[in-house]
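On to chain A.
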Amino acid sequence: MSSPARLRESLATAQPVVAVEQLSVGFHGHTVVKDVSFTLKAGRCLAIVGESGSGKSVTARTLLDLNGPGAHTTAHRIELGGQDLTRLRPRAWRRLRGRRVGYVLQDALVSLDPLRRIGAEIAEPLRLHKFGPRVAREQRVLELLSEVGVPEPELRARQLPSQLSGGLRQRALIAAALALDPQVLIADEPTTALDTTVQAQILGLLATAKQRGRTIVLISHDLAVVQHLADEVLVMCAGQIVESGPTTRVIRAPEHPYTQRLIAAIPSAHTKGTRLSGTRPPDVAPTPKPPEDAVLLRAEGISKHYRGPDGRERSVVQEVSFTIRPGETLGIVGESGSGKSTTASIALALTEPDAGSVSFANQPWSEIRERDRRPVRRRISVVYQDPLSSFDPRHTVGRIIGDALAGHGESTVIELLDDVGLPADIAARHPLTLSGGQRQRVAIARALAGRPDLLVFDEPVSALDVSVQAQVLDLLTDLQREHGTAYLFISHDLGVVHHLSDRVLVMKDGRVVEEGTADEVFTAPREPYTKALLAALPERWGEQA
Partner candidate 1 sequence: MNGSVRLRVLRRLAEAVLLLLVVGTIVFFLEHLVPGDPARAILGGASAHPSPQALAAVRHEYGFDRPLLAQYGSFLAGLLRLDFGESYTLKQSVLSAIGGQLGSTLALTLTALGIAWVLSVVSTLAGAGRNGWWARIGAGVEVIAAALPQFWLGVVLLLVFAVRLHWLPVIGTGATGLVLPAFTLGIPLAGFLGQVTRDEFDAKLKQPFVLSARARGMSEAGVRARHVLRHAALPGITLSGWGLGALISGAVIAEVVFARQGIGQLLVTAVNSQDLPLVIGITFVVALVYVVANLLTDLAYVAVDPRLRTTIGASKA
Partner candidate 2 sequence: MKRAISAVVVGLTVVLTAGCAGNAGVATSSSGPVRGGMITYAADREPTCLDPHNSGDMPQTYVARQYLDSLVSETAGGRVVPWLATGWTISPDGLTYDFTLKQGVKFTDGVPFDAAAVVANFHQILDPATQSSTDLLYLDSYFDQAIALSNHAVRIRLKRPYSPLLTALSQAFFGMESPRAMARGLAANCESPVGTGPFKVVQWNHERDVQLVRNDGYDSAPANARHAGPAYLDGITWKFLKDNTSRYGALGSGEADLIFNVPPEDEELARADQSITLQSFVHSGSPFSLDLNTRSPIFSDIRVRRAFVHAADAKEAVQSAYAGVFPYEGNILSSGTPDYDRHWHETLPYDPVAANRLLDQAGWTHRDAEGYRTKAGRELSVRLPYNADSAETPPADLTILQDVQAMEKRVGIRVVLDARDEASMNAVKGDPRAYDLLGNYWNSPTPEVMYIRFSKATLDVGNGENTPFTWDKGLDDTLLRASATTDPATQKRLYQAAQGILAAKAWSMPMYPIQTRLAVSKRLKDVWIEVSEGEPVLSDAYLSAGG
């Protein structure tokens, strides 16, 4: 039966393709999903949103019985196309997987077997479900690859996942999921870790699949993505549904406070100058703005090359120039590999530029000896994406911050912890026992210990859930207001950069392609690349409001 035929049939009977009632899942007596119910009709897309640990993935995987042997699942009803799944035997589950339900995981680098060729991976569901002879399977693989927009399918089929870009890998994964034309496609964070432009392409691909009548269950933490694709939304929190309804309604007029907070927490052009986390700013006098013409850090024509493993030189940063004024935030935005991090490293004088120079507080910075830099170093500090690896694994939080304070005994560990909104008793704990947001606060506290003039942030919130991200971003705003610290803020997330930055650099392939105030660059981009970048953003609800 072809899919349009199936679509017509489904629409005619108006029977839901997926129906779940009173679903609960527990692991070792620990309930992860509780009393979840939903139905989904053919050709529609249901998005399950929530932060990490909300139970959204577990809920979706129930439809494939992929939660592993440790899972304890109870439900009044789980139906797929009218078939009761609650009493299915393992063999029957295997017949269902891949044939009636396709499953796309995030991060295709590890979701495709790195030792097997792309063609073999896509052919696997065909082989498992006895789809024709070998030749027919190979033919079908090529069809699928072109269907999902992979160029040169013959070549790609013979390649390994590591030889493909992230976007192509994700397409291949979708091709494998679509191989047997399943009724339902579950896409679990299909665009996370992809660059904005690639993300847009993948979302387009899923939209096409929906148009062809596939029913899609989309799992995402990103409401922007959801907005783009989903017809209905389930908002989950701590294993329970807090709100559900048509996408536009839920996003524009969220009823549940949790949903409201979640939406408010998303940074964008329109959130600039507002609180994301819903908390009040601390009552401190803002540091007066320094004169407009003062320059804290100046980079002039810096370039950096590396020798690749094949012996070829590749330039990572090419002739980049910028200035940072005291107390302002300069954002650098760009896709992966655009040279943002190397630029930050050169600014920190941790990497020596091949050409060009950096000066700090009107003194030479990149060209002097490390010995001479050392006394100045406390004035410029850094916070990375993964704070844990930047902490000495032997030390407690108190020791980590205390070490950074040594010699600059102006404030105490307790004061610094208080500055970043952490309780004093955290000082005795080990970073391993802290949450991601807490760790990042500790890293910020350490960076503040030397009362720096400039703080460099390299993707500081990329690994955080949106509500935690909101808190950290608010914290950064507060700290800047209080101490007058200048920020060099690097992120791939345009919303975050826009929210926080006064001025913005857009980087591509090691070069600065556009520069200006944040509002200029994001509302009236001049360069085609910046335009493309912004165009690829999923539609933002705020812009519609």
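The candidate set was assembled so that all candidates are chains of the complex that A comes from, given by their letters.
Assorted remarks:
Rule of thumb we're sticking to: contacts are C-beta pairs under 8 Å (C-beta built on N, C-alpha and C of every residue); 3 or more make two chains touch, one makes a residue touch a chain; residues count from 1.
Keep in mind it's a predicted model, so treat the numbers as computed, not measured.
Of 1 or 2, just one candidate touches chain A in this complex, namely 1. Residue ranges on chain A touching candidate 1, taken from their complex, read 64, 66, 69-70, 94-99, 101-103, 105-107, 110-117, 121, 124-125, 128-129, 159-160, 162-163, 173, 176-177, 309-311.
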